[in-house]
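My questions will all concern the structure given below.
Complex shown without one protein chain; remaining protein chains in place.
Each chain gets a letter, A, B and C, in the order it is written, and its residues are counted from 1.
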Amino acid sequence: MTHPAPPAPLAPGDFRVADLSLAEAGRHQIRLAEREMPGLTALREEYAESQPLAGARIAGSLHMTVQTAVLIETLTSLGAQVRWASCNIFSTQDEAAAAVVVGAGTPEAPAGVPVYAWKGESLEEYWWCTDRIFRFPAAEGVPAGPTLILDDGGDATMYLLEGAAAEDAGGVPADGEDDPAEVRAFRAQLRTALAELEAAGETGRFSRIAAQLEGVSEETTTGVNRLYRLAEAGNLPFPAVNVNDSVTKSKFDNRYGIRHSLPDGLNRATDVLIGGKVALVIGYGDVGKGATEAMAGQGARVLVSEVDPICALQAVMDGYQVVTTAEAVPEADFVITTTGNTRVLTVEDLQHLKPGAIVGNVGHFDDEIDLAGLAKLPGVSAVEIKPQVHEWTIPAAEGTGRETTSILVLSEGRLLNLGNATGHPSFVMSASFANQVMAQIELHSGETQYEAGVHRLPKVLDEKVARLHLPALGARLSELTKEQAEYIGVDVAGPYKPEHYRY
Amino acid sequence: MTHPAPPAPLAPGDFRVADLSLAEAGRHQIRLAEREMPGLTALREEYAESQPLAGARIAGSLHMTVQTAVLIETLTSLGAQVRWASCNIFSTQDEAAAAVVVGAGTPEAPAGVPVYAWKGESLEEYWWCTDRIFRFPAAEGVPAGPTLILDDGGDATMYLLEGAAAEDAGGVPADGEDDPAEVRAFRAQLRTALAELEAAGETGRFSRIAAQLEGVSEETTTGVNRLYRLAEAGNLPFPAVNVNDSVTKSKFDNRYGIRHSLPDGLNRATDVLIGGKVALVIGYGDVGKGATEAMAGQGARVLVSEVDPICALQAVMDGYQVVTTAEAVPEADFVITTTGNTRVLTVEDLQHLKPGAIVGNVGHFDDEIDLAGLAKLPGVSAVEIKPQVHEWTIPAAEGTGRETTSILVLSEGRLLNLGNATGHPSFVMSASFANQVMAQIELHSGETQYEAGVHRLPKVLDEKVARLHLPALGARLSELTKEQAEYIGVDVAGPYKPEHYRY
Amino acid sequence: MTHPAPPAPLAPGDFRVADLSLAEAGRHQIRLAEREMPGLTALREEYAESQPLAGARIAGSLHMTVQTAVLIETLTSLGAQVRWASCNIFSTQDEAAAAVVVGAGTPEAPAGVPVYAWKGESLEEYWWCTDRIFRFPAAEGVPAGPTLILDDGGDATMYLLEGAAAEDAGGVPADGEDDPAEVRAFRAQLRTALAELEAAGETGRFSRIAAQLEGVSEETTTGVNRLYRLAEAGNLPFPAVNVNDSVTKSKFDNRYGIRHSLPDGLNRATDVLIGGKVALVIGYGDVGKGATEAMAGQGARVLVSEVDPICALQAVMDGYQVVTTAEAVPEADFVITTTGNTRVLTVEDLQHLKPGAIVGNVGHFDDEIDLAGLAKLPGVSAVEIKPQVHEWTIPAAEGTGRETTSILVLSEGRLLNLGNATGHPSFVMSASFANQVMAQIELHSGETQYEAGVHRLPKVLDEKVARLHLPALGARLSELTKEQAEYIGVDVAGPYKPEHYRY
Partner (left out) sequence: MTHPAPPAPLAPGDFRVADLSLAEAGRHQIRLAEREMPGLTALREEYAESQPLAGARIAGSLHMTVQTAVLIETLTSLGAQVRWASCNIFSTQDEAAAAVVVGAGTPEAPAGVPVYAWKGESLEEYWWCTDRIFRFPAAEGVPAGPTLILDDGGDATMYLLEGAAAEDAGGVPADGEDDPAEVRAFRAQLRTALAELEAAGETGRFSRIAAQLEGVSEETTTGVNRLYRLAEAGNLPFPAVNVNDSVTKSKFDNRYGIRHSLPDGLNRATDVLIGGKVALVIGYGDVGKGATEAMAGQGARVLVSEVDPICALQAVMDGYQVVTTAEAVPEADFVITTTGNTRVLTVEDLQHLKPGAIVGNVGHFDDEIDLAGLAKLPGVSAVEIKPQVHEWTIPAAEGTGRETTSILVLSEGRLLNLGNATGHPSFVMSASFANQVMAQIELHSGETQYEAGVHRLPKVLDEKVARLHLPALGARLSELTKEQAEYIGVDVAGPYKPEHYRY
């Protein structure tokens, strides 16, 4: 399968990546990844002719990895125009970014997709890249800006909506004294953009884009939570498809992806034996379930910390000890946060860790582990052992019998499976991204009329995604007889379960 | 904790069980079971004073086991009057039934609850027992019949609604030529009951009960499916609470209960090694997931057969081979059906089995395995090896190289975990039954107004059930800080997840 | 396959079992068990003609179960004469014993093998039964007594050697004040036997049997340890084959047998949920490894207690927490002893248990749990909940915050998998017993000359046992090429590994 040719060479300067000479290496990896992404390749075949995304202009904000490259090129092969940024400052694979930019062209004459992403962006650069994906130029009969957002974590959506709000309010709010660096960088970028637009005579552009948007499809729990809160507050002016809660996303990517990429990240970062060690997993949602399975599968003894009694009871019934975080930290060799919540590993917790303990996050944002708080402690120091691996020496908690303790922190508290390894493997992303593609088609085609608000994909599409991935795993499905389908009141072709079914 | 004293001695003859002299042995077991049912004992304490079921008259149809005895006595300790039948002809534990009948009385002067159940009922006896649970006598200011149904599989609800329908239609439909024995026995009982009521001048009693009913709470997937179809067809005149789909039921009882009781039933029935053998599990829903985990946990190699692509993909990702039933039967040492559907193991499948293959069902009804069809094959014979274990000798399928094959069938195709062992362990049933008790309270208290139709319990009650069971397992919950609760937009006390969350 | 016809009807009274009318039920189970014992049925076929045990007179002391029945009838079908007792007072399955006695005859005219065994023997009866297996009558050219012992735990061997020692010493040692009841009963029986022999003019019979014995084959770790100590002390006057340490015994029966029969025994005894509970397994040898796997496979959290650092390190690397027994008992829901050592669960430990804790032994003797010590504590009481299940109420240890605690003790501290269930499944015993049969052939045939002392079977026979069991499990072996065999310096037909290889 070859990548699709875009309609025209890229405008000079309409991209920013680390090094275009990496494109060939990236193309190699993309080609191997396509073999592992049967969902996306099946969709390319199915829709090769009908081009359901013709006319769509998609602003994408999602880890710029090899797998995402296959997603991007699936979107363009279905007719879409695409601009892309990463949703994490460390997660870009530079060779993938280069290959997508080069496309059918050459490093000298790139003819692919405008990508703005590289590994190791600063916070300022991060928001600048995010700004760029909205810069689809106006053309004959086509207004400027995207018609769709494909989001991961909600940053692109937030940037658009806050931009529109600032246009309404006549300016960006001032920074508070305690505002974190992330927020300051975000606001600074917004101020710059509004100034630029004003200078260019395009005042109101954020609001115009929000008004013309067909919708957003969102990848993660964290982003979906933001969307639900926007919708409840009446602040979501377009439809959003919650891709995260497709079964073939939340129960596959979140769980089986982490099962694969968590130990991968730990191993590449530290080479430390997992077997026989004590791992504390904070959170027993889908991500936490995958994390415990991975660690237990390597022979670690896993302790689970939870706030939700149902998830806690599941952990116990699955054979894990459920304790509070505070109880567990003194004996943990590994601490993995998986919650999507804030400061679930506190400064106090960190000070109780044993020397050599390894700390990492596979939840969403980098504030699951309170490194910001830790950095403020007097006497703290951190050295980089190798990229994305820091040894912090910190004052130990009283009663530990230690003056200081020294711990290894992975990816500065950001997603370690992306920062220390290469993220989820292609096969898992194929399921998630097949949902994304179908969500974009749903929003663009207009066949179903989605109101402003948050929607899930119809179950039958969820089942379709699963169905596309079974043959590659050698699985053969049995079929309902007509008698059996009637007996349980479903169609022979599905959907097979009631909406509330939990899998 | 002692069982509650009922208001008065039982009317002579107002029960039918195997042998009241078993009551002491039953009481022993009930006492031990109470230690394993922290959910029910906690509810007894919480509601000892407020008596939220005072005035409720509950008709119960659910396996009459030791655990159900603890449920029944929890209901009466909260103020309810109760009448009980089993929902399966083989599942009654006679000593439990005896103990519930005797209650605080003696075998000579029983003072407990009217129970109609014994192990090994005929189909005719089964429906007669079901009829009895509706026979609450009228009293001063209290009309005859129950105000609530507590159902498992929907038989009690069906009996009431078909009775009412027959009253409307002026009679019970005639039997068709191919109608199974179950249906004929059901109709025969209805005809008898209608005749009795007419003779007693109580014509229209079924309809009157349906009209006065506060609702039904239903235990199983099968029963819930029936209710949804009734509701869709406009034939459900009262509210129903779907207890099955409480997370603490469907993902605990269905899964962890089967994980325990499936190998228990196989072992007691056959004493055959599970390790190293090939087990075919048909269906990978919650019950199927528990079944595969149990068999794999004993070292069997598990093959899974599925029709739903999402469940099939889960099975593959969990490491199991997914094949069609027809492909798998020739190499299977064990075949376990878990679907709740009909004839998922056909006569043809059975004829392909190896000599010595063991066949059993933990789904719902006894037609998952087409034993009725098998019995009609020429040359088939079956001998009882021991109670609930039959060796069938049947003509082998062509191409197997065998003239005949001989297979072991457990519990005549009914629930083998109940027929060959003692069903789910108390702890698991404590979660399910705590949901049942709270459902009955919800329906009776009137605090929430439930419309006719099918409802699930509020998530916060689901979480409460989980919370009640954690201390007994030594689990300690972490707590959200106020900051964290706000961050994810929930209350510190829960519920913690959106409605669509799948656990 | 039919059972073999013995040469003549049994002499009247030359057996003692519970009830011969159980023979038909027993024969049914034996027939089903033969399907699960491919090792033994293959040996019957292989040796049908050559009758390698012709002339052998075997005194057997091993749990008189259905599987042992298949062993006994394999021995007789190879030409041996056999007399049998159980090696445990609770482990006899009465229907199996009856079927073996009846053999090809009828309950009225039994024509099988003289068996002395029933479920629930007293200690006195136990040793009387053991005495009987040595009572092969003298015949034309054949002296009285056996030529071989087939032993489990070493009781038969000990009885013979102590008998011979008493003959030498002129009497049985007197009982000491603290001697346990077992020892007293043993000596009492020896005294009776010596008196009987003297009365019958057969003084010196024990010594004569010891002198004529071709050898003993021993089943268990415990019995083997006894043999090694006898040999070291110069007190083993005949060869002994250590069957226990064949790989296909110690790593199959001990491990996979317990994996199956431990949860089976727990379930039949108590019906208590294993999942989510805390299980303390004392000992991480082969039995302990099987026990932990079984409990973990049901979702329990397993704690391991060990004295051997290598086994302890294995447990840790397998993901289990290794703690001292004293640390673990307060939080254990189940305590399982697997050591073959004495008082590994002390009175003090028992007093720290939670109410409802379940205690059982799958090691060897009943003194792993110090119930004898416990019974001497003031204020202790025990009630039988059901056969082989006792609820002990005992004073709780200080600091537990409890006055008393109440625990469930299974099979009075004897092997719970035999006392509360039916022991190891047939398939596992087929491997162990195929080793036994080949050991008896080795000792009887004289092809290899075994010195007095303890020997293991040649590795090639061990591999043969494995090979006999693979087809029934659908396993297909690859074969070494000649080039490969030479490369690693073995024969294409095996043995494949050096003697010290550990599997």
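The rule we apply is simple: contacts are C-beta pairs under 8 Å (C-beta built on N, C-alpha and C of every residue); 3 or more make two chains touch, one makes a residue touch a chain.
Just so it is clear, the structure is predicted and the values come from calculations on it, not from any experiment.
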{"item": "Among A:137, A:474 or A:489, residue touching the chain not depicted", "value": "A:474"}
{"item": "Sole contact to the chain not displayed, among B:17, B:317, B:410 or B:488", "value": "B:317"}
{"item": "Residue among C:309, C:378, C:401 or C:446 that touches the chain left out of view", "value": "C:309"}
{"item": "For chain A, the residues touching the chain missing from this view", "value": "25, 28-29, 32, 35-36, 66, 256, 259-260, 263-264, 267-268, 270-278, 293-294, 296-299, 331, 355-356, 385-386, 421-422, 425-428, 473-474"}
{"item": "Hidden partner interface residues of chain C, rising order", "value": "225, 228-229, 245, 247-248, 250-252, 256, 286, 305-317, 321-325, 327, 340-344, 431, 456, 462-464, 466-467, 469-470, 473-481, 483-484, 487-489, 494, 496-498, 500-503"}
{"item": "Residues in chain B touching the chain absent from view", "value": "275-276, 296, 299-301, 313, 316-321"}
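The criterion applied here is as follows: only the chains that are shown with their structure count from here on.
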{"item": "Fraction-based call for chain C against chain B, same above half, different below", "value": "same"}
{"item": "Fitted rotation between chain A and its twin chain B in degrees, CA, nearest 5", "value": "180"}
{"item": "Central chain of the complex, centres being mean CA coordinates", "value": "B"}
{"item": "Chain centre separation in whole Å, for chain C relative to chain A (CA means)", "value": "58"}
{"item": "Centroid distance [mean C-alpha coordinates] between chain B and chain A, Å", "value": "42"}
{"item": "Between chain B and chain C, centroid-to-centroid distance (C-alpha), Å", "value": "41"}
{"item": "Multi-partner residues of chain B (each touching 2 or more other chains)", "value": "256, 473-474"}
